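I have a structure here, written as structure tokens, and I will follow up with some questions on it.
Note that this complex is displayed minus one protein chain, with the remaining chains in position.
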Amino acid sequence: MKQVWGLLEVVAPAAGLFDITDRIASWTNEERFSSGLLTVFCHHTSASLLIQENAAPAARRDLERYFARIAPESAAYEHDEEGPDDMPAHLRTALTQTHLGIPLQDGRLWLGTWQGIYLFEHRQRPSRREIGLHLIGE
Amino acid sequence: MKQVWGLLEVVAPAAGLFDITDRIASWTNEERFSSGLLTVFCHHTSASLLIQENAAPAARRDLERYFARIAPESAAYEHDEEGPDDMPAHLRTALTQTHLGIPLQDGRLWLGTWQGIYLFEHRQRPSRREIGLHLIGE
Partner (left out) sequence: MKQVWGLLEVVAPAAGLFDITDRIASWTNEERFSSGLLTVFCHHTSASLLIQENAAPAARRDLERYFARIAPESAAYEHDEEGPDDMPAHLRTALTQTHLGIPLQDGRLWLGTWQGIYLFEHRQRPSRREIGLHLIGE
């Protein structure tokens, strides 16, 4: 049994869902484990992680619109000194994931055909995000 | 330290919460670990996982109604070619869990008295779902 650690830097040009499946799968494949558990951890409170539909761009846009609607920038927040997109970013992070656990089987991430791993950026300005990768297994 | 892998097939006759605690506990008990970490992973983007109240069927029905209300089939979605229950399924998946991590202690899953593990099926038609089980420990 062994473990390894990796760091992914993701530049998000604006708010939205960004597919990071290939980068995470590449890193995992290079570590040459046959089975184990990958933990993906987002180092921030205004960006989050999501496993979602990877085929239809329209589904991605519906998701973005949905979270913009249920945690809107237009609402009144007490915490507003960092701009109108700051508090909704924390709310959308709370409703989605800061970490994902994905099993590794037969040397590959055990993701379904339609499952992609997304960074969900919630700030409007361009952001540089750190994603930690911890892999344990053999 | 060791790890094992298992696969659970769950047939969901319709949308709703389905208790899979016993099947997961049985599989875990047969592996005879004394302590460790179980990861439960749902291989789909229109079904998800939830740890919830296991005693009151009314609480389960309230949960189903709540998610039907906050991510309704009646809303207008851009991604609608797979039917009115498709996009709400992705939204309800995003709001709940694709994976769960549950510690194993004294040879048993460390679940609270009222905690059950549920497959949350979001499609109306009958579905066959794959749930991966990864157990690491000793």
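All chains are identified by letter, namely A and B, in their written order; residue positions are counted from 1 within each chain.
Going forward, a residue touches a chain if its C-beta (ideal position, glycine included) is under 8 Å from a C-beta of that chain, and two chains touch if they have at least 3 such contacts.
It should be emphasised that the depicted structure is a prediction, and the values quoted were computed from it without experimental measurement.
> With respect to the chain omitted from the figure, which of A:R23, A:R65 or A:H99 is a touching residue?
Only one listed residue reaches the unshown chain, and that is A:H99.
> Out of B:A47, B:I102 or B:L119, which residue would touch the omitted chain in the full complex?
Counting the whole complex, the residue in contact with the absent chain is B:I102.
> Quick one: say which of B:D22, B:D62 or B:E82 touches the chain that got left out.
B:D62
> What is the set of chain A residues that contact the non-displayed chain in the whole complex?
Spelled out for chain A, the touching residues are 1-3, 5, 37, 39, 41, 43-45, 70-71, 77-79, 87, 90-91, 93-95, 97-99, 101, 130, 132, 134, 136.
> When the complex is taken as a whole, what residues of chain B touch the one chain not shown?
Interface with the chain not displayed, on the chain B side: 1, 35-37, 50-53, 56, 58-59, 61-63, 66, 70, 95-97, 100-103, 105, 110-112, 114-115, 136-138.
Throughout what follows, only the chains that are shown with their structure count from here on.
> Any idea how many Å lie between the Cα centroids of chain A and chain B?
20
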